[in-house]
Structures are given as C-alpha cells and as structure tokens.
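Let's look at chain A:
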Amino acid sequence: MHVVWLFLYPIVALVVGVLFLGLSRKVMARMHWRYGPPILQPVIDIIRLFSQRSASHGRLFDLGIVLSLAGSLIIVLFLPFGDVAPLSGSGGLLVILYMMLLGPLGIALSAGESANPNASIGISRKLMLAIGYELPLLLVLLAFMSRYNTISIVEVVRLQRATGWSIASFPLVVSGVAYLLILPAILAIRPFELVQAPQEISSGPMVEYGGSYLALAKVQHALSMFIGISLSVNLLFGGASHPLIFLLKMLVILMLGLFVNAAFPRLRIEQAIRYLWRWPSLIGLVGLVLAVVIGR
Partner candidate 1 sequence: MTVELLLGVALGGALLTYVLGKISPGLRNAFALLNALALVVMISLLYGQSFERALPLGFLGLELSVRMNMLSWFFAVTILGIGLLSVIYSLVYMRNKERLDYYYATLLFINASMLGTVVAGDLLSFFVFWEMMSWSTYLLISLRGGSKAIFAGIKYIVMSLIGSLTMLVAIVSLYVSFDTLSITELAGHVQSTTMGQALFVLVLFSVTFVIINALWPFHTWLPDAHAEAVSPFSAILSAVLVRKGLYGLYLLMYAMLGFSMLGKLAWGALSYSNVLAWIGAITIVFAAFRALMQNDSKRILAWSTVGQGGYMVLGVSVATNLGMAGGTFHILNHCIYIALLFFVAGAIEYRTGGIRDLDSLGGLIKRMPVAFVGGLVGICGLIGVPLTNGFVSKWLIYKSLVLEGRPFLAFAAFLGTWGTILYGYKFIHNIFLGQLPDRFRDVKGIPFTMAVPIVILTVLIFLFGVLPGIPLSVVDQVGTYLGFESLNVSIWGIPSETGTLNVVNLLAALAVAGFIVWLVLRAIGRSVSVDQDDTYAAGAAIPSGKYHYTVGFYSPLYRIVGPYVRDFVDAFFLKIAGWTGSVCGVTRKIYTGFVGNYVMYIILFLAALIFVQIAWSPW
Partner candidate 2 sequence: MDRALIDSLSSTFDALRVEVPREDRLTVQAPRDAVMSVLSFLKGRGYDHLHMVSCVDWMEEGQFELVYVLSAYGTGQDSASNPGEEIILKTRIPRELPTVVSSISLFKNAEPYEREIHELFGVRFEGHPRLTPLFLERDYEIPPFRKDFDTRQYVEDFFGSIPPVGEEDQDV
C-alpha cells in the first residue's frame, strides 16, 4: 500500500490541483457575473500547450522547469493527506520548508536563462515576497514546533487529534490568525499576485514560457496551490483521517482565498512587504512568545 501511495499520491495531488485551478476560474467568473469556463478548462489548456512547438532558450531553461515541477511533486510526499504520508518519515517541517524552495528556484533559474528583464523582475519580486511572508511564516511554524515540541508534521497532525484543531486551541490561535493573514501571499493570489502581474511585467517569470514549458509551469502552479492549502489544513485545521474530509477542508480554504482574490487589487511589492512585516509578523511574534511561555 505504501509503495502504491508513493506513486498515486502525487498524481492525486496533481489532479486535485488542476481541478482546483479550474474550479477557481469558474468561481471567479461567477463573482464577475460571468458564466465562466468549463471546470476542465485547465486540462484542455494543458493539452493544447503540450501540442505546441515551444521556444527553448537553452538547457537550463529546460532543466529549471523540470527541477521546479519535480521539487513540487515530492513535497507532496512529505505532506500528510488524510492518513497518507508516504515520505514523512524522511524529513519533517524543516525539510518541507526547504523543499518549498525548489519550485521557485527552478522557475527562477529557468526564467533567468530566458534573458528577459520582465522575467527577472518577476523573480526578484517573487524572492522579495518570499522573504516578506517567510518572516511571519517562520514565527508561526516555530510556534507550532515549540508548542508540539517536534519538527515532524505527522506528529503535529497526530497531536491535534488529541488537543483539537490548532486554530481552536489557545496559544496557537494567535499564530493561526497570523498564518491566515499571510495565506494569500503564500498562495500568490491577490492582493499578492504581483509575481506574474500580467498588466505590469507581462506575466513575469512566465514571459518566455510557451507550449510544454508553460504547461509544466501551470501544473507547478496548481501543485504549489495544493501544497499551500494542504499545509494550512494540516497545521491549522487538524488534518483529517480520511482523504475526502481532507479535500473538503481544502475546498473551504480555497473558497476563502478566492473571496479575498476577488475583493482586492494587487499591491506594489513594497507595500506587500511592509504589510507582511507589520501586522502578521507582530501577531506571529506574540503567538510565538505565548507558545514558548505557555508551552513551558
């Protein structure tokens, strides 16, 4: 069973991520008073993209995108999905945190190779945004790690079975709020959709991606959405014992994110960093102090 899940789980994540992408397009369309595309539209797009003859800017252009997608695919293996967590024995939260770096790094290398300043600006925004939300995120994760005294995410989920959802337990609720405040930045939705910002820098890192590269980048985007949401379900909402319940929780968070996405314009990168380093970080700090003090 273990081995089967090892191969099945990334595929499930991929399918769910792509479906979420389609679903979010549909839901956004309804909020715009539109009919919206079919839910399977991303699949059609990906099929179309794979059949196009794309332009390649060199070997690193190819390898970067492969690294990015592969990196995202294997983080999934470290994240509990219901009771399934095939590789969680090989590393915990710290590894996940570091592996989440491979996706952007791959895209960054690949886009950098395309010799387009729009892509470079997009990457620099991505990295700045990352350091923007990493600061509160680290405070939040450290609060969790200190509270549960483990760096294994499976343990975190298991302990929540006993104590209830983290978001509903006292010292961690503060960190939970901070986490929810930065979740849009992690998912790169508006008001933090400034990495691609098509109206400003022509879709940023994606600017030279066409055909199969864009398809892989889209899949990677879907996966990173899956990872972001799944991480928050595991950390805040107690994970789930059954994959279906887990999916349901993810869906709820996705919907919340879409409402935020529909209601805000995009920020400038400076404002985004200022915001992230102000309230979420402060709340995260309070949460960490509380977790350390009460945890003792």
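How were these candidates chosen? In short, all candidates are chains of the complex that A comes from, given by their letters.
Everything below uses one rule, namely that contacts are C-beta pairs under 8 Å (C-beta built on N, C-alpha and C of every residue); 3 or more make two chains touch, one makes a residue touch a chain; residues count from 1.
As the structure is a prediction and not an experimental result, all values here were calculated from the model.
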item: Touch assignment for chain A within the complex, options 1 or 2; value: 1
item: In the complex, chain A residues that touch candidate 1; value: 10, 50, 52-58, 60, 62, 65-67, 69-71, 73-74, 77, 87, 89-95, 97-99, 101-102, 105, 108-109, 112-118, 120-121, 123-124, 127-128, 130-131, 134-135, 138-139, 142-143, 145-146, 149-152, 155, 202, 207-208, 211-213, 215-216, 268-270, 273-274, 277, 288, 291-292, 296
